[in-house]
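Below is one structure; the comments refer to it alone.
Every protein chain except one is present and positioned as in the full complex.
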Amino acid sequence: MTGGPLAAFWHDFRGNRVAVAALVVVLLLLAGALSAPWLAPQDPYDQVTLSLLDARRPPGFVGSGGYVHLLGTDPSGRDMLSAILYGLRISLQIGVFAGACALVAGTTIGLVAAFVGGRLEQAIMRVVDLQLSFPAILLALILVALLGQGRGQLIAALAAAQYAYFARTAHGAAAAERRKDYIEAVLATPLPAARVVFRHLLPNILPPLIVVATVQIANAIALEATLSFLGLGLPITEPSLGMLIANGFQHLMNGRYWISIYPGVALMVLVVAINLVGDQVRDQVNPRLRR
Amino acid sequence: MLGFLINRLLQAAAVMAAMTVIVFVGVHAIGNPIDVLIPPDATQQIRADVIARYGLDRPLVEQYLAFVGNLVRGDFGRSFVFNVPVAELILSRLPATAELTLLAVLGASLLGIPLGIYAGYRPRSPVSRAIMGASILGFSVPTFWIGLILILTFAVELRWLPAGGRGPTAVLLGVPWSFTSGEGLAHLLLPALNLSLFKLALLIRLARAGTREAMLSDYVRFARAQGLSELTVIRGHVLKNIAIPIVTVFGLELGSTLAFAVVTETIFSWPGVGKLIIDSIRDLDRPVMVAYLVLVTFLFVVINLVVDLVYGALDPRLRPGAAG
Partner (left out) sequence: MTAPILEVRGLATHFFTRAGIVKAVDGVDLAVARGRVLGLVGESGSGKSVTGFSLIGLVDAPGRIVAGSIRLDGRELVGLPPAALRALRGRRIAMVFQDPMMTLNPVLRVGTQMAMALDAHAHLPRAARRIRCRDALGRVGIPSPDERLAAYPHQLSGGMRQRVAIAMALLNEPDMVIADEPTTALDVSIQGQIVHEMQRLVADTGIALLWITHDLAVVSALADDIAVMYAGRIVERGPARDVLAEPRHPYTRGLLDSVPGEVPPGGRLPQIPGSTPALRELPPGCAFRGRCGRASAACTTMPELPAGERSVRCHHPL
């Protein structure tokens, strides 16, 4: 692709070395998570491969499986590197799914509000604003408490806690676009409204939404980890990074730092890297902030 | 002005009413608290007694009306788990959360605003870049994970500070506090630091953006052209201008600090309201959850109202009769 807007975008993006490094890290972690079954030395949730003789061993220990546990083992003799790769997979899945659900729900709500106008618009946006002033973590906590535990419930809770950011962004961008002449002109033609929205409006409000989506995926991952750490996230059968950290928490005091710290490092690197990429994308989408 | 106030008060009342319904209906749907309260091998008689005692056999609407009536009287019911009045339970945990939250917010402001002003005043200096880099960390790394690192570093490795608990408390004005004794303060330090980091990052960013905007403005240039010293420019012009957005966001963030206290209190076994709510969610202690949610909503509504009013007081352009 030459000379297109994407190429120009990439050219600007390349100027920020930190952002490029962050993008590489994100892609590496993504690749690691996707290929976990092939990459991990062990299937950490196959009871057959676990041996209590290997339990709580420090990094570098050669276990009964005959390979080095690079990041040590947990109290069940599980290889931490394998557990982290599988945990990363679960965390990323939840984050991306929840982010996507929030994106679709929030954008729809924001667009509807912008186009119906009047009192309904005011009422919708008032609710959205109110929710935005309410901390997402508290909201997610309440929703998880209400809906109970499970993957679907968790995704629903995260999406419900985050949709408002998308709704606000979509509404703001759409309301601004709607006032512009070209939309008025298109609306005056007998094109169906849905087509106007998708063909003309969406491409214009997409960039700010992408920015919000990047940051919200990172937030969803962090939220999920927090909830799992508090014991209110995924069920025990799906150990995300947050649960790995929680499981290792009690061993932290005994000096067995690796059970908790390495999953935490993976989580931190992932979240910070996504945020750094998001920061750069935001600066590029909104040049007013650049300076 | 009066109309604005009445309008806002009505809105606040509507939000509160809506929230009580949502909370009540929502909490009722969680699960059957009887199963938690009564051992599976209990007799039918005990079951019926407990159900009658907590009014769990009456229709939902009736339970709700009774609940709202009690709320208005300040009666939140009795905790299933602790078997004490919820109001009493929450009040007894409140001082711990209050001192934790206030210390965190105070520390974040005293540190974050000067750092942010510096970063905005000298945006290209290496120190400013370091400040901004650190603020990205404070922004994006989950609070619980930072808490863990703090414990590992200062409690486990260095053994400087205790890893959890509230330590000894001293009674002041009839309320037990930790901050009054050296050892209590030592217990308070790590959780407060943990809780303040997100706020710190936020305040740094806000103060930086505001300072940057003010420094590039014509009025700062004009002030310099009159020979005002840089210190006077920052004190007299910049500070006054960034105060408006900072107070606004700050007020709103006070509520979210309470939310994050949930996480911090759990990690540091801090016996505050946050730990109470997590425990009550785990134990399905319905009256405590309901009371907590209603109180938090109330707090938010009040804070929103106050922020709206303070905003008007700080920005002369928004005052009544301010038309130019």
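By letter and in written order, the chains are A and B; residue numbering begins at 1 in each of them.
As a convention for this text, a contact is a pair of C-beta atoms (placed from the backbone, for glycine too) under 8 Å apart; a residue touches a chain by one contact, two chains touch by 3 or more.
Computed from a predicted structure; not experimentally measured.
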Visible chains that the absent chain touches, using the contact criterion stated earlier: B
Contact partner of the left-out chain, one of B:7, B:232 or B:269: B:232
Subunit B residues touching the omitted chain (full complex): 124, 217-219, 221-229, 232, 236-237, 240-241, 244, 314-317, 322, 324
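Basically, only the chains that are shown with their structure count from here on.
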Centre distance in Å when subunit A and subunit B are each reduced to the mean of their C-alpha atoms: 24
Contact footprint of subunit B on subunit A as seen in their complex: 130, 133-135, 137-138, 141-142, 145-146, 148, 218, 222, 225-226, 229-232, 245, 249, 252-253, 255, 257, 260-261, 264, 267-268, 271-272, 274-276, 279, 291
Subunit A contact footprint on subunit B (complex, rising order): 15, 26-27, 29-31, 136-137, 139-145, 148-149, 151-152, 156, 163, 212, 252, 255-256, 258-260, 262-263, 266-267, 277-278, 281-282, 289, 293, 296, 300, 304
